[in-house]
Structures are given as C-alpha cells and as structure tokens.
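One protein chain is absent from this view; the other protein chains keep their places.
So, chain A:
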Amino acid sequence: MDETVAEYIRRTVLKIPRDEIKTMLQKWGLLSETQLQTINFRQIKENISQDVVQLCEENSADIKQAAILDIIYNHVYPNKRVWSVYQMKKTGEETEFFDLTDFKKKFKRRLRSALKNVTINFREYEDNAIWIRIAWGTPYTKPNQYKPSYVVYHSQTPYVFISASVLKSNLPLLCQALLLASNYHDIREMELRSHSLNSLKDIVFKRYSQNFQTHYPRPLQERNVAPESADLRIIQENRSEKERIERVNREVFGDGPQPKLEFAQYKLETMFKSDPQMDVLDKKEPFRCLVKFSSPHLLESLKSLAPAGMADAPISPLLTCIPQKARNYFKIRERKNFFPGSFVSP
C-alpha cells in the first residue's frame, strides 16, 4: 500500500470522534467484521488509527477507497465545511430521465479530459443525494487529497451545493463538468452560504417552515408556548400588543424551526440622505458600507427579536426575505427598489 494512502487513512481516522470510529468503519465496508473485532476501540485514537492502517495494508487499500472514508466522514459532519449554493439554468424544457451511471460517466470524462491527475469519487445516499469528492492535482503533481472539493447534487434539480477546495482555480472546470453531466447550460453562484448543508437544502428546496394559511393546517409541531404566569396578581398590560407581535411573527416566520445560517451580509452602495441645509456629505458619491449580521443561528435569533421586545414587529423585509430570496449576501444600490422597507439596525 502506498505510503501516502496509509497516512491519509490515518489522518482521516484521527478526525473521527473515538466512539464513532467503529460505525464509520462499518459504513466504509473495507475492513471485514472479523478484522474490526481485532481492533481495540478503547485505546487512544493514535493507536486505533495505526491498527486501522495496518489492517488496510493487509487489504491493500488504494486512494479511491481511502477517499470513500473521507466522504463518509464529511457526510456525517457536513457542518465542518462551508457550503455555497449554485444554480444551474437550461434553455430547453424537456423532461430528463436522469441516469446516474450516465451522469457519473460524463462528469468523469469531462474532468479527466482536462486534467489527468484527479481523484473522483461518488457516493449516493438515501435522500437521492449524490456526493462527489474531487481531489485536484496538476499536470505534474499527484492529486492533493487534503484539499478536495465536495459537491452534493440532487438529480433533476437546478441546485448544486459546493464546498470548494482551497485550490480555487479548479472551480470553473468543476462547474463545466457539472453542467455537462446534468445537461444544463449555465451555472452561477447564488450568494447563499452556510455551514449547515441541510439548511441550505431546506431553503432552496422550499422545505423550510413557511406560513401557509389553509383550512386544514398541518399539525403543529410542539410549539413553544411560554408558560402562563400562575400568579394572578401579575397582569399583562400589553396583552393585545403581545398577541399582535406573535401573530405578525408567525406570518413571517411560520411555526417550525428556521434554517440555520450564520451570516447575512448587506453591502450598501446608497447615497447618503440628509437635510440639505445641514450640508453633510452632500456628494454624489455613494455612501459605501458593509453591514454584517452574525449569529450561531441567525434566522432563529431574528425570529425572537420582536417577541423579546428588541425590535418592532414586523422586522424589516430586508432581513426576513433571506429564506425566500434564497440568499444571505446582498448588495443594495440606489434607485433599485428591490427591497422595500427601511434599513434596520437592531
């Protein structure tokens, strides 16, 4: 077995939390159950990784098999990477019979024709997601397994989730291969990024909690109802206002949990508006600034702003349009009234 393969397997095993190593190796399927039984999973990770490498040596694992273990790890921990959504467009409207084998063949052929030194791996998951891992080399060097690109694609959808390699120069080639394999004609980045792959999927696949009014509402998932104060002496003074806020908030955010995003960024290129008599910044130059909202769970925190009394309800559509517009990076320019409402500073 190649020395680099051994080292790569060792390092990948080291990344996995100790009590999950066994299940991940089982998913990997390279080592037999009897081989797995010989490993003591209670020793320190360093030793486990060495044992695993030794067994892989017996099975003479190659880099393609090692890469699968990396896919399994990343599938379980997609939040370790930053994902960006790309949208593809096509001119025709014909229905596709997406054939997976065909897709893989076309994808590989396109990449290989441009670059010999690449490792390409595919793995399908139950939710019809196809995971692709590409390790990039150059015409003269072997693929760098430690800086791979990840692509997650759901067949027959125009959306691709890419966690790009640090080696940025390969991105155009990757996009080309995707277009060719999935039979689309154009691809662009959607300005929607997050660590949470599933939330990005929820947003573009419209699975996030939207507020739809019907006669037969879906059963509410345990809504967090604030416990009514048991003390009768306490009187809610603004009961109706509180109810209004709650109602407005529900109209905007729906009942369910929000998709998880960490950032929303607004680049303002608008003119500074002031009283002409004050003569402040009376220039034709746009007033450039960048407003960045960050939170471990941005949409959930926006949702709780109004009920917490920190902002007026409803909150500016600039902030609440994020899931519907499917983007969290905005550029706001003068005279293009895309986004009604005022700028908000909480």
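Going forward, contacts are C-beta pairs under 8 Å (C-beta built on N, C-alpha and C of every residue); 3 or more make two chains touch, one makes a residue touch a chain; residues count from 1.
Note that contacts and distances are computed from a predicted model.
Undergrad: Name the omitted chain as UniProt records it, choosing among "Arp2/3 complex 41 kDa subunit", "GPI transamidase subunit PIG-U", "Glucosidase II subunit alpha" or "Centromere protein O".
TA: "Centromere protein O"
Undergrad: Using the touch definition from the top, which of A:D19, A:E93 or A:E237 touches the missing chain?
TA: Residue touching the absent chain, from the options given: A:E93.
Undergrad: For the chain that's not shown, point to the residue among A:H154, A:R193 or A:K303 touching it.
TA: From the options A:H154, A:R193 or A:K303, the contact with the absent chain belongs to A:H154.
Undergrad: Pick out the residues on chain A that sit against the missing chain.
TA: Contacting residues on chain A, toward the hidden partner: 93, 95, 97-101, 124, 126, 128, 154-159, 204-207, 210, 212-216, 218, 324.
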